[in-house]
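Every protein chain but one is kept in place in this view of the complex.
Chain IDs A, B and C follow the sequence of writing; residue 1 opens each chain.
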């Protein structure tokens, strides 16, 4: 079984993601692939890591979303593979039109790096299989343009389709603007693709896959690809 | 004499000396290069002799002063490269880009050692924030640190910040970078091998920052705006590509030498590399990739365009290096070759523009310092009135003591997955790699003490930095420093330079710490106001098992609260004395013996195991340290103190710590063995409140009350 | 082939929240300036070669559609000048 990390110029969480995936997917082959010439044909799982692909110049994720490697990502999705976009990777998936919405700068107008609490909104996705609806996770965020924009209609549709994965919350799962670090619509922190096999999220699960120092809530998300759950999804 | 030489501040004697060494007059290009190479910034004309007095040897030292960055052995085949550098004047002119390019510059120094840059720390000094200009500078600098560090993918894990009127027009921006490498990966800057090639790797050259080193070597003019064309713009995105391309080339190819392009641009890097290797070079300026086509040869040579490295390697390896560069989208051009004859030949389309002995550029004549002593401060202090509970609350709101998270929360602290302990309290902890050893790192200096005595202030800066790494359970193994001082051409500035170096020397000797390098930034004065002497210390502490550093595991309620070390007996130089207007007096020198005993104590496994959190007393003394423990952990502290004296509660001793311990007796026994005094003050509680019973009465503070003050929400 | 310089003024669409504009507006009012309805957009400029002004315009509009402008949030005006 093989997981690939797609590396764009300016990706900077690719090595971190590799370390975390090795922790989360013991026995898997984990590879980082440079976007130019990337090949996902053998892959069951592809992660678009965090960073500042192409410097996030123009708009976060915009330039990477036009890279040839995105066609490989689309093919992997069509094959039923799993795709996870973390932070900048989420922005790339949105700019590529693979996930809905758009991003703006955080309402506070500066970069924010801290632990955030997330409420699991839906558990019917391989990425959320380890969790129950309403679970509260602690994951670090680190971004400047994490203000996820949806129209009210889009939000309702995603909600109805069970595609809102996480929302920002307080330590006990409570909602509220004071727990929303970036102004995202309805506090949405992560959304799923139509089949639940694509997840885009602003928080960094790979930074919380380090049990030795008490950061572990990201492991379950990264372990989504564990073999039993892939049944019927592979090729 | 050509204009270039006078502009750069060469004296008549220096110009004469240059002509004497050359045996002829110099051409315009040569004067322009010399002006930069002989500037204070590049040549350390005033400080070189003094810096030689600093101890530089130690069991862990793999590379010391003279290398692009100091390198310390961490064991297990791992090493740590670290250096700190100032970017003060550029930040005064354009704070965002000034700070950003400061980070980029120091990052490339660490990269030049063959290390992967793993963390930044930023030591910042501004005027009081009620001055709009200072607030503007502070905002811009913090934005610039975040802009560069976050994007380049190197976390910013610590630093310090103080506000003092002397920094109002001359803010200080010191950036430290820490990197990790395997032993065999270390590189040097000494070019070698007749016929070897110089490869210029990185960004195309533009008209950026021309004359920047000379700019850093004079006092800031009132209208710094006229210095604007020199401003450099950093491109952290490109910086990231440069890191990856450089490391891959170093990994794949036998690179002979490498250095970053900093002050003095291509000329500076080539001259220094050749001088270190005792060789010369021919540099073909027409081969330099340009961003603007109309650059003149002196501009090409002296441009300080960012994100560039110079590599010396065999010409056979050039195509392979270029292939790596191409993949990452960075330029790589062969711009010259090494010659055995130690002269620098600069060519343009094969036509020789200049040939001069390498040593003439590289060995600037040193300047002597004017005599004089630092002005003495008055020594009398008035007696303190009884301590009131409001004193602590007021102290927590002071700009020098309040919550720093509004700064560091705008920095990515985690990228790289090496940050074991994030900023918040004392030193941060990094691991070199999963399962590898790591370090505790910090930057420190206290302007209040340095204003009273530059020498004592420097000693205490070393002591504070040592305390901060000890607080993580790390053993200090080396330090780097950045000396920010006013003009050395005035007696007071000269005295300050002598004093801070003597202070660091004393402290380093007393703690057996090597000084692995540093940076001197002189001429920090603007509009006739000189800064307080500011020797910033960057300290490295060794942690063989960083995941088990003190402070990684959370502290529970019910833990014992201990005071380790002898309590304060004086208010000299304290925040409390300043806040209450009690006057200034020289504090005692640091208690180095006590610091060594503390180091032994945390090295004692039985104590280490039991200590959950350790926090040193610094600004604000015991009560502030206790409040910080409550704020950091969210726990309450229920304590009984033996004294209500201001000196006990707010004095700032040099070797004292608050500890939370799972078993007080084990720590106390180990403390006795190590010769450290240990008092049990009380217990942590779940309610979050700080309750202090002392002879004069009981003081209670709700967690929310402390927090409100500390966050300045009151 | 003739060259044209294209200027794209990229603005947030009507109704899209503009936190950057709001922040700048606040800062201006804090400084005592009577500014209202502040908007922050992007100015993109580039040079294209094309057989005619019409061809150049079509080319730049394709660039806008494919990359330069995010239609979910942004509108733009295009101005084209021969060089």
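A few remarks follow.
One rule holds in what follows: a contact is a pair of C-beta atoms (placed from the backbone, for glycine too) under 8 Å apart; a residue touches a chain by one contact, two chains touch by 3 or more.
Just so it is clear, the model here is predicted, and its values are computed rather than measured.
Residue-wise, the contact with the chain that is not shown comes from B:93, picked out of B:22, B:93 or B:702. Considering the whole complex, the residue from A:2, A:32 or A:66 that touches the absent chain is A:66.
Residues 54-55, 57-58, 63, 66-67 of chain A touch the missing chain (whole complex, contact as defined above). Within the complete assembly, residues 93-94, 97, 203, 206-208, 225, 228-229, 231-233, 235, 237-238, 291-292, 305-306, 329 of chain B touch the chain that is not shown. Summarising the interface, chain C meets the missing chain with residues 7, 9-11, 24-25, 27-28, 31, 33-49, 59, 62-63, 66-68.
As a convention for this text, only the chains that are shown with their structure count from here on.
Arrangement of the chains shown, judged by which pairs touch: a linear chain-to-chain path with two open ends. Inter-chain spacing, taken between the CA centroids of chain A and chain C, is 30 Å. Inter-chain centre distance (chain A to chain B, centres taken as mean C-alpha positions): 36 Å. One inter-chain figure worth recording: chain B and chain C are separated by 42 Å, centre to centre, where each centre is the mean of the chain's CA atoms. In chain A, no position touches at least two other chains.
The residues of chain C never reach two or more other chains; the list is empty.
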